[in-house]
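Working notes for the structure below.
Every protein chain but one is kept in place in this view of the complex.
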Amino acid sequence: MSEKTAITPAGHTTPPARFSHGVRKGSILQVAGQVGFGPAVPGQAPAPVGPGLREQTLQTLANVQAVLEEGGSSWEDVVMIRVYLTDTAHFPEFNALFDEFFAGLKGAPAARTTVYVGLPAGLLVEIDALAVLD
Amino acid sequence: MSEKTAITPAGHTTPPARFSHGVRKGSILQVAGQVGFGPAVPGQAPAPVGPGLREQTLQTLANVQAVLEEGGSSWEDVVMIRVYLTDTAHFPEFNALFDEFFAGLKGAPAARTTVYVGLPAGLLVEIDALAVLD
Partner (left out) sequence: MSEKTAITPAGHTTPPARFSHGVRKGSILQVAGQVGFGPAVPGQAPAPVGPGLREQTLQTLANVQAVLEEGGSSWEDVVMIRVYLTDTAHFPEFNALFDEFFAGLKGAPAARTTVYVGLPAGLLVEIDALAVLD
């Protein structure tokens, strides 16, 4: 059996329950749902970097990337990105930000599913990702 | 490292951002969220095949299947189907359509999760799928 390893980027806020920001087992690397929290500040509750979609989206993608990199991976290994938005009106701007972020991707873009859900107050976007490393 | 390959069925509409309709890497084939869009028509925006649950569900499942087949796979390899509906009242009819569609499945049915979310105006259902090919 392959070992299961937790992935915890140094600057990430502590998860609010007993789960990991990322996990590697065998060839699978799963990134937990990330939101637009800035780097952890001791003694302060996690908070999004800004109220707007742009700041939150770019921070959320950076947070996913930090987990991938801490796990020895990158966006090039990602096969699926799950996007949770809170407002269908955000779709065009989100897509523009997504394309801007992935402008430098070399390989095949990941698959993606985007749905509209509720999130805790102040959060506009949540993203998780599945990577295959073998 | 295994190569990551994008899967793009010929008739599919172009994704609205830098993602793929499907991706194969190693033994994993991930189908992106599909909706009830009919075949792409040059110069026209993607549009669902009909306003009703029946047309959209069958087209959505056909669109998932097209990605599986373009990737050298089939429903027989699918381990998970994620179903996003917009109205809990659609559950019984959706299940009947699902059973009708999968009447010919030979092997074990995939696992499934069904939740109710928001989708862009006019769309009643979105479906993605995970297949294991090795």
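By written order: A and B. Residues from 1 in each chain.
Convention: a residue touches a chain if its C-beta (ideal position, glycine included) is under 8 Å from a C-beta of that chain, and two chains touch if they have at least 3 such contacts.
Remember, predicted model here, so these are calculated numbers, not experimental data.
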Problem set entry | Positions on chain A contacted by the hidden chain, ascending | 1-6, 15-26, 28, 30-33, 82, 84, 117-121, 126, 128, 130
Exercise. Residue-wise, where is chain B in contact with the chain that is not depicted?
Worked result: 27, 76-77, 79-81, 88, 91, 94-96, 98-99, 102, 105, 107-117, 130, 132-134
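In this text, only the chains that are shown with their structure count from here on.
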Exercise. What is the distance in Å between the mean C-alpha positions of chain A and chain B?
Worked result: 23
